[in-house]
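Got a structure for you, questions after.
For this depiction, one protein chain was excluded, whereas all remaining protein chains were kept in their positions.
Which chain is which? They are A, B and C, in the order written, and residues in each are numbered from 1.
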């Protein structure tokens, strides 16, 4: 039985990674799962300098999901390179570094800095709904998507995954723009912008008013967008949004994703990542699937 | 205690109506609830001629919600006017007729036909994701929104509510376009486009491949869009998307909705509409709110 | 007006009949009349407790006990919802809406009831209601029969199995031909290929066939138009060639619908 996939030129032992921001840099979850079992670890967004993030409350629960407005708190690329990369290098898993920024220059600075580091892929977050400048602003305009992609590609030593926002009218336009800009892959979905009001306090549940929605509730939107995007471009797709079980992961793969990320599920099941991998193996065993690649995009 | 609201010039005994397509024209639910208790009944979309709708399966369940691709099956305006309007006129509730079409001409034909009928408001569905022509195509382009609104307004005898699609990058642009076109109110959200794959059959759960997502799972997106839209326009907002309880309804009202619709909740609780009304009364009682209007948009 | 409601039933008993097939008796508050209104061929909408599963699960009525205000359902574990039901124990409560749909029209003459797989349960209530001249043809996959003995007091029982381990090897129509059963009316519930066979057989013999259909449902009461089947004539409700399985059915005269 073969679970390995080639993702943008990187050989992964299986198609499962973590969704950026839900797994830190792996240290905390390493107490619950063996990181060696994962296809890759995708790290929390990192910028050129440390970011404070948003005031609290930063998270709240919603029906079958959650909202977050962390605001991309991160220690900056220097600390990340010194502390988090060496930590992850101890494990036999690929490293996908998620990059955030306020300006194109910010992004490029991080990407250049990472070109000296031994990491496998870069995931560029142009779709965070929780920061005022940068983030989602890039991800909602195809011209900007193409431009920032090509500027990053000009400097990047590792293959580049552009992470797209679901808060758009037509995801295929954004997927194509990323491809045009030279992206090696795309990942989606980032969070859907949402809001919760506490009617008893007559106040927003999050200090930031709006937050990004994730978890099982968003899965149908994510599967739809992965399907549409996978049919619009020729570069591989990293699918995510509400994956909690192997069945969920297989839905994304059958819709056209070459890899999948586990995000919010880690919060209600700290072993979700390895549970998904084992469940995929069990499904393949039961259904006589010899190679996971047979399933990628098999539902047309 | 006063629950009545003025919605686009129509006095409603309370701010609760039904979401189009989830309540038929009221006949089936009249066996479960007293329609006289509702602020208004909003009927299933009706076109100038009968529509067959989509092949089955047309509905499927998702985590905390559902997908539908009914495809706007309806008997056409003639049968509707002869059968459904007289049925609803037996009750002391307002009538909001939801209108669908493939071309602007289709919409205008229905609107003109309804100008002779004793109904209270028109809700124009320019946001149905489940039909090939018309529907959502209008609702995703601000120029089209404005144009179709003004053409409908030119013929309409009743106040016009434009029903907006959530499958857009910026809901405020669409809300403003509707207002520019002369809309008397806007309603949102229609369904989010989603997809489900049955991994065991390796097939789409819906014959139409994609469907519209509704139910509690979508509520945070709906509340966010209602808040944004209510702050972008001066016309009143009819809010919906995942409302199942009085608490949910109040969240929309505090976000800025003047009225709310109960949709998918009717399927898991046939008395959801009146339960919401009673729950709102109880909340007002407990919190010393004399007039529901005090709560509209109270969270800024 | 407003005389129907969601009812809270209490599980009176539940047993596993066969691999993955459960039988549950539900008891209703006397004043709610759910059982006394029920007729064979109708179904109830059963609701899950788990809040991530919102839509009703339509399940046919297998037996009706009006005196005790009880209904029996027999169901197969098909997914998470039926799995949830299968863990329920006597004394647990469950929300239901029903009885829903139209039920079978009871005819005079020779009645042949045809149940395939999980379409068998509704035939039991029907066999009991028809009382005389009843033959029931039950189609199973293999020798894991269920409910068979319970039919014996009310009907002549004929069996077909896919693997031939019991009765006729083949499908229910094969069994009818093999046993040379004569019928004035057929009543059928089961998988689509079986229903197509029943419809064709009825046309061949020029007899009436009432077939019970399945479709994915959202409201279960006729409001959402989720569960339609194609009808030959323009339906009087929809004015297109569509009938609602939940409200206009689930039982249809086979001549009226396209399978």
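Here is the rule we go by: contacts are C-beta pairs under 8 Å (C-beta built on N, C-alpha and C of every residue); 3 or more make two chains touch, one makes a residue touch a chain.
The shown structure was predicted, so the numbers you read here are calculated from the model rather than taken from an experiment.
Although one chain is not drawn, the whole complex shows that of A:50, A:182 or A:297 it is A:50 that touches it. Think of the hidden chain as still there; on chain C it touches residues 50-53.
With the whole complex as reference, residues 21-24, 28-35, 44, 50-53, 56-61, 63-66, 68, 70, 73, 75-76, 79, 215-216, 264, 266-271 of chain A touch the missing chain.
In the analysis below, only the chains that are shown with their structure count from here on.
Between chain A and chain C the centroid-to-centroid distance comes to 46 Å (mean Cα coordinates, whole Å).
Centre-to-centre, using mean CA coordinates, chain B is 35 Å away from chain C. Shared contact sites, meaning residues of chain B that touch two or more other chains, fall at 63-65, 216. With touch defined as above, residues shared between interfaces to two or more other chains in chain C number as follows: 51-52.
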